[in-house]
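The structure under discussion is supplied below as structure tokens; questions concerning it will follow.
Here the complex is missing a single protein chain, while all its other protein chains stay put.
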Amino acid sequence: MISQTDSFILRTHGKGTYPITKEIKRFVGQAGIKDGVATVFVSHTSASLVIYENADPTAREDLHAYFEKIVPEDNPDYHHTLEGPDDTTSHLRMALTRTSEVIPIKAGVLCLGTWQGIYLFEHRREPHERTIWVNVMGQ
Amino acid sequence: MISQTDSFILRTHGKGTYPITKEIKRFVGQAGIKDGVATVFVSHTSASLVIYENADPTAREDLHAYFEKIVPEDNPDYHHTLEGPDDTTSHLRMALTRTSEVIPIKAGVLCLGTWQGIYLFEHRREPHERTIWVNVMGQ
Partner (left out) sequence: MISQTDSFILRTHGKGTYPITKEIKRFVGQAGIKDGVATVFVSHTSASLVIYENADPTAREDLHAYFEKIVPEDNPDYHHTLEGPDDTTSHLRMALTRTSEVIPIKAGVLCLGTWQGIYLFEHRREPHERTIWVNVMGQ
């Protein structure tokens, strides 16, 4: 059994979902384990994780549009808006999606379904450098 | 320390929540570990996981009704609807709940609360075969 924790930086340029499946698969390959789990963790409160449909781009467009609607920026009720209209909304959108995701590994391969892609969900308008932590554990 | 990854198929027949606690407990029992964690992972983008109230059936009926309301099918704004009105909505409902869930194991037993049941949340109208991966890790 081994445990290997590492991180990488993803540069984002505005709201939306950014594919990170390849990077996670690379970490799993490097660890060289056959059976175990990969933990993905975003160490930010205005970006999150989502595993989503990876084939049709309109699927993710609907996701982006849905979050604009369910957590609208133009809401006079918000108080935590010092950094702009995408301040408190970015935290709320993060809370509704995920900060950590754990994916089993079998025969050295991540057990993702055919249509599953792992995405960083950026909730901020401005460019950001996002740190994503990956732990691979198993034997 | 050992790591054991396996999967099982659940046949669904329309939208709703399907109990899978027994299957997860069986995997934990078979692994024979005393202390560790069990990771549950659904490898689909139109079904998800939720740990929910397991005693009163109306609790889960309220859950089903709530998701029909918060992610309604009859929304003209959706673009990813090639497979019907339950296409993009199934992905959105999945994104709002969970794809992975990790439950600690103590004294050989899953640390679930009295009222906690593990459920697959099916978001599609048609019957489906859903693959659920389970990793049990510990000592």
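For reference, chains read A and B in written order, and residue numbers begin at 1 within each chain.
The definition used in the following text is that contacts are C-beta pairs under 8 Å (C-beta built on N, C-alpha and C of every residue); 3 or more make two chains touch, one makes a residue touch a chain.
None of the values given here were measured: they were computed from a predicted structure.
Asker: For the chain left off this view, which of B:Asp62, B:Glu83 or B:Glu126 is in contact with it?
Answerer: Considering all chains, including the one not shown, the answer is B:Asp62.
Asker: Mind pulling the chain A residues that touch the left-out chain?
Answerer: Given the touch definition above, chain A has residues 1-7, 39, 41, 43-45, 70-71, 77-80, 82, 88, 91-92, 95-96, 98-100, 102, 131, 133-135, 137 touching the missing chain.
Asker: Contacts of chain B with the missing chain: which residues?
Answerer: With respect to the unshown chain, the touching residues of chain B are 1, 35-37, 50-53, 56, 58-59, 61-63, 65-66, 69-70, 96-98, 101-106, 111-113, 115-116, 137-139.
Going forward, only the chains that are shown with their structure count from here on.
Asker: How many angstrom lie between the centres of chain A and chain B, each centre taken as the mean Cα position?
Answerer: 19
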